[in-house]
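With one protein chain withheld, the remaining protein chains of the complex are depicted in position.
After this line comes subunit A, so read on.
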Amino acid sequence: MSKAAVIDIASVSKIYGQTTAVNAISLKIPAGTYCCLLGPSGCGKTSTLRMIAGHEAISSGDIRLGNAVVTDLPPARRGTAMMFQSYALFPHLDLVDNVAFSLKMKGSPKDERRARALEMLKLMQMDAYATRRPAQLSGGQQQRVALARALITDPEALLLDEPLSALDPFLKVRMRAELKKLQKSLGITFVHVTHSQEEAMALADLIVVMNNGRIEQAAIPRTVFERPATAFVARFMGDHNVVSGRVTECRDGLVSVEVAQGGRFKGVGAGEETGALADLAIRIDHVRIGEPAEPGLGFTGTVQNIEYRGASVKLSVAGAGLDEFTAILSDKHFFAHPVSVGDAVPLCWEPADSILLGRLDS
């Protein structure tokens, strides 16, 4: 069953009238990868998925699946299968006929297609419900049927459009694990559209962060988390404070950035011209309370808000020209030196926790 295909997207654009939904993106998804397209709504991730599926015409560029250029092929001849956001199960057919639908369209005989559909339902542990209609199922069960229907065509790539968004939080986590397991056992390429960082981090081998129709970063989860490529990625993933300002100095692999009417901060990076705009990303969970070892690796600010989260405490601090700077402290660390709202606290971090971010040339 394992015949995964490489998906190669070459400067593909999607233009609706005056608006550009997808702006000349290029991406190569290796065979057998679990790839998550991640971004806020309207970033072009769903348009990209629908272009891969063939439900949206490609304005310019090419998409290859394996060795074949599929740009102008209809959905069913691409070797992809799509799972829709609302699952799009046929309400007038029972589960067997839903799953057997594509076989019926191909004209395979009734007994054969029903047998194969039952087998597929069994694989998804839904064979006990074979004669039910979709409306009689829960969200998680509907999702399994939708998966069975998509997989019966034996696709080289499965395209999932926000598959978990219709489920409640508890089921979301369970179905997430099932999806990952299924992808591992089938070995085919999965492309999964989501707006949840948590979901992408948990599932993906390759995270593609999109914004405004462009790819901001495409990398393995650890890289996206530890070394976000742009300010957008850092903000969207939510694990870094982003400090924006102008470069004042660039020396010894450290860049100094001055915030307008505020402090100076240092970060790991090089090759920046003095006076250029630059962003630094500082890990929120590596910030500590204490005096910095050297200037630029900390500041003193006023505590705006304190959120207790059990194992950790989240501090929102303003100062040195920064409106909101977040620090996540372990509960042990926080309660050793408790602070309250309105207090002035010194914050500091290691040089390696502050990195210079890149900018997309526009």
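Just so it is clear, contacts are C-beta pairs under 8 Å (C-beta built on N, C-alpha and C of every residue); 3 or more make two chains touch, one makes a residue touch a chain; residues count from 1.
Just so we're on the same page, contacts and distances are computed from a predicted model.
A.B. asks: Among "ABC transporter permease", "Anti-sigma factor", "Tryptophan synthase beta chain" or "Ligase-associated DNA damage response endonuclease PdeM", go ahead and choose the protein name stored in UniProt for the chain not displayed.
C.D. replies: Options "ABC transporter permease", "Anti-sigma factor", "Tryptophan synthase beta chain" or "Ligase-associated DNA damage response endonuclease PdeM" considered; the missing chain's recorded name is "ABC transporter permease".
A.B. asks: From the list A:Gly61, A:Pro75, A:Gly139 or A:Gly262, which touches the chain that is not on show?
C.D. replies: A:Pro75
A.B. asks: Considering the complete complex, identify which of A:Ala88, A:Ala166 or A:Ile306 is in touch with the unshown chain.
C.D. replies: Final answer for the missing-chain contact: A:Ala88.
A.B. asks: Which residues does subunit A use to touch the chain missing from this display?
C.D. replies: So the residues of subunit A touching the unseen chain are 53, 55, 74-77, 81-82, 84-86, 88-92, 101-102, 104-106, 149-150, 153.
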